[in-house]
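This is the structure I want to talk about, given as structure tokens.
One protein chain omitted, others in place.
The chains carry the letters A and B, assigned in the order they are written, with residues numbered from 1 in each.
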Amino acid sequence: MSGRRAVIAGVATSDYPNLPGMSEHAVHAQAASRALADAGLDWSDVDGFATTGFFPMYAVGVAEYLGLRPTYFDETNAGGASFEVLVEHAAYAIERGAAEVVLVTYGSVQLSQMGRTLGTGGGGGGGRMAPGPAVYDALWGNTLVGSYALAARRHMHEFGTTTEQLASVAVTMRDHAAHNPQAQYREPITVEDVVSSRLVADPLHKLDCCVISDGGGACVVTSAERAADLPRPPVYVLGGAHATTHHMNVSADPDLTVTAAAMSGPLAFARAGITPADVDVAQIYDSFTITVVLSVEDLGFCAKGEGGAFVADGGLGLGGRLPTNTDGGGLSACHPGMRGMFLIVEAVRQLRGEGGATQVPDARIAVAHGTGGMLSTGATLVLGREAP
Amino acid sequence: MTTPGGGGQSGRWFPDEMPLPAANAETAGWWEACLSHRLVVQRCRSCGATRHPPGPLCPDCRCLESEWATLPGTGTVYSYTVVRQAFLPSLADTVPYVVAAVEPDGAGGARFVSNVVECDPEEVCVGMPVEVVWEDMGPELAVPRFRPRGTAGDEGATA
Partner (left out) sequence: MTEPTVRPGDMHPLPEVPGERPPKPRPAPLPDPESAEYWAAARDGRLLVQRCEACGHHQLYPRAVCVVCHGPVSWIEASGRATVYSFTVIRQNHSRPFRDWMPYVVALVDLEEGPRIMTNIVGCDPEDVRVDMPVRAARFDRVSDEAGLVLFAPEG
């Protein structure tokens, strides 16, 4: 590898969680402006751009909207894990010399536009379903929550994981959200609250599910040398990797208790030259409580099957073995649909010591791990305060 | 002569079955001006750059503050094409018609894609002077189209 090292020089979140007056693109713009200001850079410094959304040529469209004419762009779509992939790719581009300043943005007004229906992903009543792989799962009235519920049920069956253990993830996230003034929900909850909330798809309750929000974020990836005279301490992209097991059909997933994190995690750690024990703070995609349990196992923070005990023993809390989602996560703070960007922003803030009440003391290495689709994709990003 | 904001009389050039545009919070100001037959362009409050289509962000300086600047309603054809195939059945009697990128005077280089009407499509050329003429497509919607300037309907423009 050449001497060029990729760093994150600036990060920002947009306003969240409720943006009734804003368009999706305006959320990108707000987050991007703030991230560039944070980095001490100007729009004219940007030569690379990355984002993703639900329409083809999405990144190209947002670039036009923002008045950018980038010579590097990327819109790899890995669902919620996309932004870990986009930053990994941006780091390669920086290190290869293919770009100098890559702006990565995310924006969504899912809550204002769609309200509640997206949350359960009801899907497809009546009519005819177009041919193709997705139809084989879609015909049965399965929902988005149902797909994760199928994984949770199987994990409970194989490893004795309990609904109370799953619930503890939501409780810890809410504890963290209490310190985040922007968080969508900040009132403390108990395990009893979670397991007595309405069942959406057994065994997942309403409070096992992420919130539905508006919001976005952005980060600026550049080279360490470019960042040397910028105002913020650079955060190094130490390593990244991504993987996929299946698309939208959970029936095509050979083992619902093992996610793509089991591939992306070890690869990312090896590329970063670290082990899971070196990680001080984690930002782990928490679309549902089960997502976190599966991820901590697959990333190697505990053995397969021990995730339930890991989270129930306070493993994710401040002072726990792996302080996780210090902003309150998607379960309490903000989940606009593809939350991966928030993981990166919060990881960078922790490494800069800007975590406020939820700052992990002397955090040197952070992991941002995204999960996308129906447990379909995993993308792991290892970030560090110091040059490798 | 045209009145500020454009003065051509309302007419109908396109069939009722044409799909109607939908406004959102970012574009409503432009359509509201159209409804009162005022041709406007969005202008950045900070750097003065104009832009179209409307949006909340200045692509030049990324300022979020903007205003609607009233235009005289005249302009020139930047480029155009003659559409000869009806993409909707209801357009069968309308083809051939002209789709043009018009540079309105005073719009700072912003261009509106519209139609050039009230002339033979074969007469349209790049650089042709045009003026706005309004088509009321319903109680809630008026659409600016353009016609050659100084040819048909000067009397209408002064009404």
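The rule is simple: a residue touches a chain if its C-beta (ideal position, glycine included) is under 8 Å from a C-beta of that chain, and two chains touch if they have at least 3 such contacts.
None of the values given here were measured: they were computed from a predicted structure.
K.L.:
Can you list the shown chains that the absent chain is in touch with?
P.N.:
Visible chains that the missing one touches: A.
K.L.:
Taking the full complex into account, find the residue in A:A50, A:L166 or A:V250 that is in contact with the omitted chain.
P.N.:
Checking each option in A:A50, A:L166 or A:V250, the one touching the absent chain turns out to be A:V250.
K.L.:
Just name the one of A:A50, A:A63, A:V85 or A:L150 that touches the chain not displayed here.
P.N.:
The single option touching the absent chain is A:L150.
K.L.:
Of A:L139, A:A228, A:A270 or A:A357, which sits in contact with the chain we cannot see?
P.N.:
The single option touching the absent chain is A:L139.
K.L.:
If the hidden chain were put back, which of A:L111, A:L322 or A:M338 would touch it?
P.N.:
Only one listed residue reaches the unshown chain, and that is A:L111.
K.L.:
Residues on chain A that touch the omitted chain in the whole complex?
P.N.:
17-18, 111, 115-117, 119-120, 122-133, 135-143, 145-146, 149-151, 153-154, 157, 184-185, 187-190, 192-193, 196-204, 206-207, 211-213, 249-252, 256
Convention: only the chains that are shown with their structure count from here on.
K.L.:
Could you pull out which chain A residues touch chain B in their complex?
P.N.:
21-23, 25-26, 29-30, 32-33, 43, 65-67
K.L.:
Spell out the part of chain B that touches chain A in their complex, as residue ranges.
P.N.:
24-26, 55-60, 62, 64
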